[in-house]
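The structure follows.
Omission of a single protein chain aside, the complex is shown with its protein chains in their original locations.
Which chain is which? They are A, B and C, in the order written, and residues in each are numbered from 1.
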Amino acid sequence: MSLEKKEFKPKIVAFCCNWCSYAGADLAGSSRLTYPADVKIIRVPCSCRVNPMFILRAFEKGADGVIMCGCHPGDCHYSTGNFYARRRMTLLFSMLDYIGVENGRTRVEWVSAAEGVKFSETMNSFVEKIYSLGENVRLGDLRCKS
Amino acid sequence: MKYSYYPGCTLRTKAIDLDVYARASAAALGIELEEISDWQCCGGVYPLGTDEIATKLSCVRALNEAKEKEQTLVTMCSACHHVMKRVNDDMRNVEDIRTRANNYMELKEPYAGETEVLHFLEVLRDKVGFDELKKKVVKPLTGKKIGAYYGCLLLRPSKLLAFDNPENPRIIEDFIRAIGAEPVVYPYRNECCGGYISLKEKELSKNMCEKIMESARGFGAETLTTACPLCLYNLNKSAKASLPVVYFTELLAEALGVLEGCRNENAGVSGAEEIKEEVQKS
Amino acid sequence: MQRIGVFVCHCGSNIAATVDVSKVAEMALMEPGVVHAEDYQYMCSEAGQAKIAAAIQEKNLTGMVVCSCSPRMHEATFRKAAERAGLNPYMVEIANIREHCSWIHKDVEEATKKAVILMRAAIAKVNLNAPLQPGESRVTKRALVIGGGIAGIQTAIDIADAGYEVDIVEKTPSIGGRMSQLDKTFPTLDCSACILTPKMVEASAHEKINIYTYSEVEKVSGFVGDFTVDIRKKARSVDMDKCTGCGVCQEKCPSKKAPSEFNRGLNTRSAIYTPFAQAIPNVPVIDREACIKFKTGKCGLCAKVCQAGAVDYEQKDEIVTEKYGAIVVATGFDTIKLDQYDEYAYSQSKDVITSLELERVMNAAGPTHGHLERLSDGKAPKEIVFIQCVGSRCSDDRGKPYCSKICCMYTAKHAMLIRDKYPDVNVTVFYIDVRTPGKNFDEFYRRAVEQYGVNYIKGQVGKVIPQPNGKLLVQGSDLLDNKQILKEADMVVLATAIEPNPDVRKIATMLTASIDTNNFLTEAHAKLRPVESPTAGIFLSGVCQGPKDIPETVAQAGAAAVKAIGLLAKDKLLTNPCTAQSDILLCNGCSTCENVCPYGAITYEDKEVNDHGIRETRRIAVVNSALCQGCGACTVACPSGAMDLQGFSNRQIIAEVDAICR
Partner (left out) sequence: MSSEKKQAELIKEISGVNPLKCMKCGKCSASCPSYNEMDIKPHQFVSYVINEDIESLVNSKSLWKCLSCFACVERCPRDVKPGKLIDAARQIVVRQKGQNYLLADEIPELLDPELPQQLLVSAFRRYRR
């Protein structure tokens, strides 16, 4: 292990629903609206498919931030999925906060298929936040760190 | 019913009628108006820049006193109503203004727009109820054709003041009906009288008031009524001012049979001469 | 162990300029399960697809990853290519290295690193993919059209002409819609009834079309190809079969004070009524709110005078349940309420009217029998002012933010018709912009100005001031002359914004069709799928999708019909195999999943389970894969972890998470 301090490059997982946010991310791409490469997107059919377990797993594996994007409330392709997601995440995030994973490391944002700008702005601000928080030290499975 | 009452500068002097009749009527209706202690002038105009704080503090002080007494704040003058409601909205909804104003005020507990502000007309409509008011009328003004003159300050901006429909208001008409008279609806009742412009440009204001008078007369009004001392002044200055203009509280006092009792009290009050002297001295 | 092939696309320079594609391919070979990796200029091209096919066959691939553009773009393409080469299409995953990588990053090293990670996540997922088989569902060869205006009528006729059964459900007593209320139509000035009535007759006479008037959709269940719909036939109080349409009941009815909906409340009608003379069906209904018999129990005159004995006071609402393969929404529009625009004195003066009211005033069957007159005193006007954009293009909360699209043209029409019939009447139009994009539209507007001398003034009106002499003083801007204008008028006509029929929100909810902030139904794609709802099997016809005029509405109605026909022509539909499934060994039948399922796809069955040698009967959740849309709500709600989603399983997503965080 080198003693030199490594530059902090956060690992950020973004769960995007297929119908709105993933399309919003595509629009951000086709509009060439940049955001940091630290963000990696996982496509899910709906924000309600995101099991809190996935988010815990991400932190366990060394993620520094997890963001979940879905359709705007009321616009869910499956009509009610994002409402469930919102409730689940509210609970999960307060629990995470309680055990020391700062609130800033998790976020829920509604991005429609037409909101490429919002997607890019959201990612920029989220990444900025993660940089300001620094590396996540809680929850991480030490065996995953090198 | 007990309310905090903010009379405002003009009701102490030139518009003492508006005040005296209001107090007499309120008493007749079983409404207690408890005057804010050591109130200061609201400024007559809502501060022009969104960045002004000091000019809003006199309102915040009054609003906070009402809050501490857990009372609704009532105004009689349109201008006070306008300024008070808008400052209250700032305190409730604009974080920056709230913080800065509270920093100045050093209150026991920061003020955040908790007080309800009502114009006396709203009290009559929403708290007393025009139907109830009607029952308390002892001397209905039957046969009188009265045009309501709203002006600007009661109505606009409508979203903030939430007073009445700004383009087709009816609260004063309903009031006129409740006291037994006949309201005359005319389209200029929400147009400006010229306001403060009459200080330096009397002609401009005169022209505007003439339009208002003409329209009201055309639709058959015999009297105009208003809640604003400045509107009353400007309308009276209109060259063709053939219609008498009275405060709504005078009509109310008359209908409730308490007019005569308060007539004598305000005789001979004037302010202009004193102000002139004051200014010349300084 | 899977045998995975990785195909990295250059997309010309779209990807290759920012991502080192050969490096990505090289890195792929180091991942578990990968037996083949290559990069190529255009993977989606025929040559690219041939490369994929060749690799599948030569290397005997069991799964593949394409690193390319968004799966929303070409997932279907690559899945078909794989299927042709003998690979199950659900063994294909896409790593989106264009929209999510090359297009948004500039630094080649950084972008390449990210592309590799995205590829790894996709590989990790494919390693856990299983071949899936789409199910099949049947298609009921019958369409439902909601709304019987010109949009609904045209859609119904087009579908029926293709040989399929169609039901129209119309809320009011007659089909015809808004168009039946119009007098003349732009830009040809032919009479609206003359072109609409034959269509109404055609629809009602068509052997494949069945019309439910005075009826509303009550409940919708099912899915594309197999919807079940409850239709409420409101009690008409008149027997449709017995009534001969003689009209005597309407003549004799003593209650004639109900405002006429058809004439926009400008006059009254009887309690038993048909909305207009050409109504289809020509069978009256009794308005029970207005009928003396229903209010007091006395009267019954209509029953007495009806020789056919058709009047039936006992009639009750009836629910009809029907099955449909496709549903077309054609619910149309109404004008907005003007209570937020009192500066135009609409509520203060009878001589301030909306354009739709003017249509009725101009119409021979209208309240003034087609004479242009003031509604206050019946006098002929000499000066008419039109105000444009009343409630349209308003970003405050009083009006609508959109352009209502039809007003510029109908105002030119009204102005022209008035100047033509009453040359001594002056017509002034206050406008903000005149918008005339359409065939022969601008020519039409110019004719109003040049031939008919209509006075167009650029500027909005601030206030309409009723005068004691009954005239209306219009205070407006003339922006080109920089003047404030005071114009005395006898009548003022407001080009009132249009909005979707208020019922559409309720209907959209029943259909799970999405709706925008203005209550217009959303298209599946604004440009490429303009007549389809994102919800499969739901199609959009007419103004319910956005403001449009008659020619556009008819064109869109036809397009919606074609899409519906395309669906009805199929005998079977393939269903998305990415559905939920419950593990019978883990499920404890708690009903949690049932409660969160928006499609009612989950039921419970008693099943015999062999749990490690213990045989017992348990209550187990069963997913109807034809109903399941694959949202995954149940998978997270399930407390025992029995529910999982095929194609997006817990293990697959976790593998992706792990690959990204590695």
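Here is the rule we go by: contacts are C-beta pairs under 8 Å (C-beta built on N, C-alpha and C of every residue); 3 or more make two chains touch, one makes a residue touch a chain.
Nothing here was measured: the structure is a model prediction, and the numbers come from that model.
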Among the displayed chains, the hidden one touches B, C
Touching the absent chain in the whole complex: find that residue among C:479, C:526 or C:569. C:479
Check each of C:23, C:393, C:447 or C:618 against the chain that is not shown and name the one that touches it. C:393
Given that one chain is not shown, which residue among B:47, B:110, B:140 or B:218 touches it? B:47
Just the residue numbers, please: which parts of chain C touch the chain that's not shown? 343, 389, 393-396, 398-399, 432, 458-463, 475-477, 479, 482, 484-485
Sites on chain B contacted by the missing partner chain, in the whole complex: 8-10, 12-15, 41, 43-45, 47-51, 55, 77, 79, 152, 155-158, 166-167, 191-192, 194-201, 204, 208, 228-230, 232-233, 236, 270-273, 275-276, 279-280, 282
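Note that only the chains that are shown with their structure count from here on.
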For the protein chains shown, what form does their contact graph take: line, ring, star, complete or other? line
Top contact pair of chains, counted by C-beta pairs? A-C
With centres defined by CA atoms only, which chain is the most remote from chain B? A
Can you give the whole-Å distance between the Cα centres of chain A and chain C? 33
Cα centroid separation between chain B and chain C, in whole Å? 50
What's the distance between the Cα centroids of chain A and chain B, rounded to whole Å? 54
Residue ranges of chain C touching chain B (in the complex, touch as defined): 339, 341-343, 345, 347-348, 463, 465-469
Contact footprint of chain C on chain A as seen in their complex: 11, 13, 18-19, 22-23, 25-26, 28-30, 32-35, 37, 40-46, 48-54, 57-58, 61-63, 75, 77-81, 84, 88, 120, 144
Which bits of chain B are touching chain C when the two form their complex? 165-168, 185, 187-188, 215, 218-220
